[in-house]
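As you look at this complex, bear in mind that one protein chain is not there, while each of the others sits in place.
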Amino acid sequence: MDVSDHDILLVGGGAAGLRAAIAAAEVHPKLSIAVVSKVYPMRSHTVSAEGGAAGVIKADDSLDEHAYDTISGGDWLCDQDAVEAFVKEAPLELVQLERWGCPWSREPDGHIAVRAFGGMKKKRTWFAADKTGFHMLHTLFQTTLKYEPIARYDEWFVTKLLVDDGRVLGVVAIELMSGRVQAITARAVVLCTGGCGRVFPFTTNANIKNGDGMALAYRAGAPLKDMEFVQYHPTGLPFTGILVTEAARAEGGYLLNKEGYRYLQDYNLGTPEPKPVLRSMELGPRDRLSQAFVKEEQKGRTLTTPYGSVVHLDLRHLGERTINLKLPFVRELCLKYQNLDPVKELIPVRPVVHYMMGGVSTDVDGCTPLPGLYAAGEVACVSINGANRLGSNSLAECLVFGRRAGRAAALFASEQRVHHRNALAQAHDEQKRLESQFLQKSGGRERVAAIREQMQATVEASAGIYREEPSLTRAAAKLRELQERAEDVSLDDHSHTFNTELQSALELGFMLDVAESIVECALHRSESRGAHQRTDYPARDDGNFLAHSLLFRNEDGSSRIAYMPVKITQWPPGERIYGRPQEPARETTAAVDQSRQDKQSLPARRAS
Amino acid sequence: MLRSNEAPLWALFSTGGVVAAFLIPVHLVLFGLVFPLGWLRPPTYEHLLGILRNPLAKIYLVTLCSLPLFHWAHRFRYTLYDGLKVKHLNELIFAFCYGGAAIGTVLAVYLVWRIS
Amino acid sequence: MQQPTKVPHYTKYHPRWFRPRVSVYWWLGQWQYLRFILRELSSVFVALTVIMTLLELRAVVQGPVAYARFQHQLAKPGVILISLISLFFVLFHTITWFNLTPRAMAVKVAGKRIPEWLVAAPNYLIWIVVSGAISLLILRG
Partner (left out) sequence: MGESIVLEIARYSPERDAEPHLETYEVPLRKEWVVLDALNHIKDKIDGSLTYRWSCRMGICGSCGVMVNGEPKLGCATFLSSYAGRKRVRVEPLRYFPIVRDLVTELGDFLAKLKKVKPWLIRTDGPLLREGEYLQTPEQLDDYRQLSMCINCTLCYSACPVVGLDALFVGPAAIALAQRYNKDSRDRGAKERTLILAHPDGIWGCTFVGECTRVCPQHVDPAGAIQQYKVGSALAWFEGLIMPKKRRKTEDRHGAAAD
């Protein structure tokens, strides 16, 4: 069996992974760097992000305001030191991407244009029409091509982290093309494997978002943080789950119930105005909008379709010109997948699982408690998203913390000595396991797809937009049962060449772990905060739960939970207020205003 | 070697294509169909000769014959390469096509020069 | 001993790709390809017309008798048929050429790229004018 060795290994070729790779290459040109990805990097799910990436750039904006929006948007579950680092570095990262060729949309004078986004008080979302993630990912991918030290393992599927003596030494991966199982060793491993939306049945997430990295880290002994916080996006197309970007509302789209009424006004989200108002109505945060939908549904004011209840997104009043200019992809997707034209028709939408706020617990440098293991991007939880992520923060997060993790890993790696005594043996064991458990086994009674469907139904029923104890308890038991039944799956496919069924079976294993962790954390947090709404505990409880959930895995596969206090630097918890844009800052305590003074804000870089 | 040739050859091909597109149809229609089928009376020998004595007409005729031949040469060469998958006969095809176009050009020059 | 096979053997962990071969008749399989080949072959008929013109020139150079004889030959049914076929292809060339020029030239007015049909349209106008002028010149007298 082969072993290949590198200094640094990036698992994942999305925005976070590629940014980390470049950062590592820039620490030292002699380092050998490898990107392992189960799909070609430009297929990573970053590609489907539409709306944009947040970074303060305009003169009327400030870092403080971005930080405040983020923290209040996250219902005070954000670590404020991380948020401060994030808002400060985000603009630089976005300019860096511009330097690498990203085709950002522009003002007539040639400067970067920004747009409004949900939960943001100022316009600060950089965009490349409505294919922002696509352009960012391709720019990053094409830029990595010029770095010779970055090797790529395209279409290699990581099944296991190599751990020895409490230290991470690399990974075991299958080369999909040949079925070969191989150890890839490294001084430091950075997980950038993205989110886990596929744990749910109805999601905007691509087929590859199975929470692999979360499960890999969890199994290796690293804790998962805040896994109960799953974001629903209020506007997904029924059946496909394809996302209609928030930019559609930022440009002025309305949400209408079946009577054609802008129902958000009934949910403490402000009063309707013809033009979009920041942090108000349709531009409120995602958790609130999705929750409002459920309430409307309960009142019987939504429309019924074969694919669940829907409300309408109305863009017609924007006119064909604006739609073509600012939202061409939205129109294209509606025409292609819904067979309707938003210029003339209403778009049916419903809340759809979109983003995982939680993930592998890391510090501000992407460092996990497990030596040698780093994480960045959606897989990680540095805690800038808290209980609810603001749209357009996560692409910027991938860049800022991708770079930080890449750098930190590179610095760590350069101090370490080669050390992979057990790698070969572990890879051998893994290969044996795959052969005996899947490839050569016959007579198993379960099918991968069937267990997957049951898991998805279970998670949705218990850990959806609203949650309560009895159903969560039942779900925990059901997931245990599914874990056991998953041991008994048998595959139709026994081939070594590009065995996607084997891959699905392994992904199912990862997803079951992630599903259990979501349910477990949701069960233990007896309060309502951001995206986590407990009908049996409807209020926020700062006394007990101004803290991150940390989930550890025990040897026997069971878990234990612990809590870690939230880091507060200058913004003590306040009430989340939307729909009154003229007075949000004053709503917070005076202490906040004071502490703001000693924080320097970014000099408006472009004195105009 | 090929590389330095491709740009001018392509230029000849495309200007030839333009000339052919604008001018060839009317010549074909008149001399190949309208006159032979007797729809219109063909120009008399004297009239034709009169036109051809004009130096501008001479230049026109050489252009009309030469450039479209280079157009043909280029297209035909690639059609043979791809359509018949005979790229290994590269040199031969090259010589045949551009040789043909060159001979045509020389002939045209010679003929208009003979008109006095 | 292993059984002899035509196919290279699969060895574990070494993918064996199937490499399809392109047939010589690839252009027959698909209408768009056939149309492409026909477009390319139109150049043969362009060349034929040039040859006709060269022969006509030669006839003029040789004198009135040769000219008359050449006129007579052009009227033979076989030659007429060839001319007809040529005309079809030559027109095919003209139309495809005009329609494709906007592709090859991004014409911009005041910073905006103007639509392709607008770039193609003048071609047709000029074509008609030029053809008319040439016909007049030849026919006059």
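Letters A, B and C mark the chains in the order given here, with residues in each chain numbered from 1 onward.
By definition in this document, a residue touches a chain if its C-beta (ideal position, glycine included) is under 8 Å from a C-beta of that chain, and two chains touch if they have at least 3 such contacts.
Note that the structure is predicted; figures quoted are calculated from it, not measured.
Trainee: Among the chains present, which touch the one that was left out?
Mentor: For the complete complex, the undisplayed chain touches A, B, C.
Trainee: For the chain left out of this view, which of B:P8, B:G50 or B:G99 touches it?
Mentor: Of the listed residues, the one touching the omitted chain is B:P8.
Trainee: If you put the missing chain back, which residues of subunit B would it touch?
Mentor: Touch with the absent chain occurs at residues 2-4, 6-8, 10-11, 14, 78, 81-82, 85, 87.
Trainee: Touching the absent chain: which residues on subunit A qualify?
Mentor: Residues of subunit A in contact with the hidden chain: 39-40, 42-45, 47-48, 92, 95-96, 98-101, 103-112, 131, 134-135, 138, 142-143, 145-146, 154, 177, 206-208, 239-240, 242-243, 333, 336-337, 447-449, 491-501, 605-606.
Trainee: Could you please point out the subunit C residues that touch the chain left off the display?
Mentor: Per the touch rule, subunit C residues meeting the hidden chain are 5-7, 10, 15-20, 22, 26-27, 29-30, 32-33, 36, 40, 100, 103-106, 111-113.
Here, only the chains that are shown with their structure count from here on.
Trainee: Once you find the CA centre of subunit B and the CA centre of subunit C, what distance in Å lies between them?
Mentor: So the centroids are 13 Å from each other.
Trainee: So, what's the distance in Å between the C-alpha centres of subunit C and subunit A?
Mentor: 55
Trainee: Any idea how many Å lie between the Cα centroids of subunit A and subunit B?
Mentor: Roughly 64 Å separates the two chain centres.
Trainee: Mind pulling the residue numbers of subunit C that touch at least two other chains?
Mentor: none
Trainee: Mark out which residues of subunit B touch at least two other chains, giving numbers and ranges.
Mentor: Residues of subunit B touching two or more partner chains: there are none.
Trainee: Considering only the defined contacts, which subunit C positions touch subunit B in the complex?
Mentor: So the residues of subunit C in touch with subunit B come to 22, 24, 27, 37, 40-41, 43-44, 46-47, 49-54, 56-58, 60-61, 64, 67-68, 71, 74-75, 79-80, 83-84, 86-87, 90-91, 93-94, 97-98, 104, 123, 126-127, 130-131, 134-135, 137-141.
Trainee: Can you tell me which positions in subunit C touch subunit A when the two form their complex?
Mentor: Listed in rising order, the residues are 12-15.
Trainee: Can you list the subunit B residues touching subunit C in their complex?
Mentor: Of all residues in subunit B, those touching subunit C are 14, 17-18, 20-33, 35-38, 40, 42-45, 47-52, 61, 64-65, 68-69, 71-72, 74-76, 78-79, 83-85, 100, 104, 107-108, 111-112, 114-115.
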